[in-house]
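Quick one: the structure is below, and I'll ask about it shortly.
One protein chain is absent from this view; the other protein chains keep their places.
Letters A, B and C mark the chains as written, and numbering starts fresh at 1 in each.
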Amino acid sequence: MARFRLSEIPFDVAALRAELLDARVGGYASFEGWVRDHNDGRAVTGLRYEAYAAMAEAEGERILDEACSRFDILDARCVHRTGDLAIGELAVWVGVSAAHRDAAFAACRFVIDEVKSRVPIWKHERYAEGDAGWLHPSD
Amino acid sequence: MARFRLSEIPFDVAALRAELLDARVGGYASFEGWVRDHNDGRAVTGLRYEAYAAMAEAEGERILDEACSRFDILDARCVHRTGDLAIGELAVWVGVSAAHRDAAFAACRFVIDEVKSRVPIWKHERYAEGDAGWLHPSD
Amino acid sequence: MSAHVTVLYFASLRDFAEVESESFDTQAPDLRVLYLELRARHGFPLPVERLRVAVDGAFARWEDAPRDGSEIAFIPPVSGG
Partner (left out) sequence: MSAHVTVLYFASLRDFAEVESESFDTQAPDLRVLYLELRARHGFPLPVERLRVAVDGAFARWEDAPRDGSEIAFIPPVSGG
């Protein structure tokens, strides 16, 4: 089963979390990114994520494979939304299971950082002033 | 409302998470401790958590207050089970909401570390060999 | 100088004391001496260096004198989480 997935529709965190739990798990760390109502001091009314889907899935899978080999964890998963999202909607979820919390936290942080820097997904924000634009961070 | 709670019965993470989400939240980090089937190389069949309840609640609340003042977060919560737990049961949950992920991760880690070192809760493990004992870690 | 105190026992201390709590008058000058007296009576294996002490639900200092009417807990190393 793929560890990384794109989802065009809202997805259920409880079901994803349940897939990670087994008797060996002592620590589960997760991160969720939600659409917030502001960014860089501007009021945001909603946004859209666009992905280069085939490559995003392959690159996301590589990141989760790297997490599993670099850290002493049991499993790691990530789901990223695409399409139109409203304020308060879930944009990305990362879940990591491990015997101990150190590895769970470190791997969870690694996955979200790598996803944000390497996976070809772009955010298009709509602002309260009526304009909109793609985010292409300088770093 | 109390940010830290003890629970004698299994509790629902989804409901707790939902309490933390609002339009300002960009990042949500959580940690869960689950009862695993081994500890220090020994097969574990189940465990019991005992708390000095009044003090645990007060100390837990202090930890969450400290997290809210030390880190740039929106809110933080923690629930810790007491009583008998089977393998795979949820023992502790920490949830932190923030505008950005750095603070969410740092505060989540701070809370679980402080809870484990300061809150008067003790674990009593039952082993597959039939014996049992209190865990009083040396550090 | 005598103080009436209630002492709470948790985890391994309770297993040795065989009670959850006990109330009594003590002449101990401070909480350290009180623990040492109780350790001798109940056979607690944990030395005072591995414990913390709390009075009325907040951490206290070993050199504090037992306060009349207070609730004292000797806190073995915790293992929550």
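The working rule: a contact is a pair of C-beta atoms (placed from the backbone, for glycine too) under 8 Å apart; a residue touches a chain by one contact, two chains touch by 3 or more.
Computed from a predicted model, the values in this text were never measured in an experiment.
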If the full complex is used, which shown chains touch the chain that is missing here?
A
Touch with the omitted chain, as defined above, among A:37, A:50, A:66 or A:102
A:50
Among A:24, A:38 or A:123, exactly one should touch the missing chain; which is it?
A:123
Residue-wise, where is subunit A in contact with the chain that is not depicted?
33, 49-52, 54-56, 58, 80, 91-92, 112, 115-124, 134-138
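One rule holds for everything that comes next: only the chains that are shown with their structure count from here on.
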Find the geometric centre of each of subunit A and subunit C from their Cα atoms only, then give the gap between the two centres in Å, rounded to an integer.
49
Between subunit B and subunit C, what's the gap in Å when you average each chain's C-alpha atoms?
26
Rounded Å distance, subunit A centre to subunit B centre (Cα mean)
24
Can you pull out the residues of subunit B that are in contact with at least two other chains?
33, 112
